[in-house]
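For this depiction, one protein chain was excluded, whereas all remaining protein chains were kept in their positions.
The block that comes next holds chain A.
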Amino acid sequence: MGQIEWAMWANEQALASGLILITGGIVATAGQFAQWYLGAYSIAAGVLVCLLEYPRGKRSKGSTMERCGQKYLTRAVKVFGPLTSNYYIRAFLHLGLSVPAGFLLATILGTACLAIASSIYLLAAIHGEQWTPIETKPKERPQVGGTIKQPPSNPPPRPPAEARKKPSEEEVAGVPVGGPQENPMPVTDEVV
């Protein structure tokens, strides 16, 4: 199937599952269902999953669309190093988180969705993908006039740069130089 990046899809799925878990958990806790503590767990697990999955990983080829405001969470997620960049660990983490919520009616669908996301992460891990943070490169300020070392020493019309470089060779070869003019006075750049 070409080069499909499974991790990106798994990421969307995990984020959606986290939201479903939070919703189910709120319904269970607010409705004071039996075993409502599982509802509270489900909210906590959902929040953790959402925070972990919010920063999108960098694609191996091409540019990646960042989620709004994800750079702060990227820094936090990067701190954990291989724990978060390895997809095997993520797959098993999601599987583990989803199991307790499966015992409550309101959150059972969240469990199913997170389990699917975990299996897609496993697939991504088998394909050798891993999470790399999207680094924002500092903007290179265009250096104004960086390549201009000296102002032109001749008035126009000026021959192109290649012709101006040649005089030393031509002098050696004995060809009469009809090229660059020699100024009687040094010319300075007055622009500040």
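In this section, contacts are C-beta pairs under 8 Å (C-beta built on N, C-alpha and C of every residue); 3 or more make two chains touch, one makes a residue touch a chain; residues count from 1.
Everything that follows uses one rule, which is that contacts and distances are computed from a predicted model.
*Asks:* Choose one: "V-type proton ATPase subunit a", "Proteasome subunit beta", "Ribosomal RNA-processing protein 40" or "NADPH oxidase 4". The correct choice is the protein name in UniProt for the chain not shown.
*Replies:* Listed in its UniProt record, the absent chain's protein name reads "NADPH oxidase 4".
*Asks:* Write down which of A:Ile22, A:Ile43, A:Val77 or A:Ala106 is the residue touching the left-out chain.
*Replies:* A:Ala106
*Asks:* If the hidden chain were put back, which residues of chain A would touch it?
*Replies:* Spelled out for chain A, the touching residues are 1-2, 4-5, 8-9, 12-13, 16-17, 23, 27, 31, 33, 56, 59, 62, 64-65, 105-106, 108-109, 112-113, 116.
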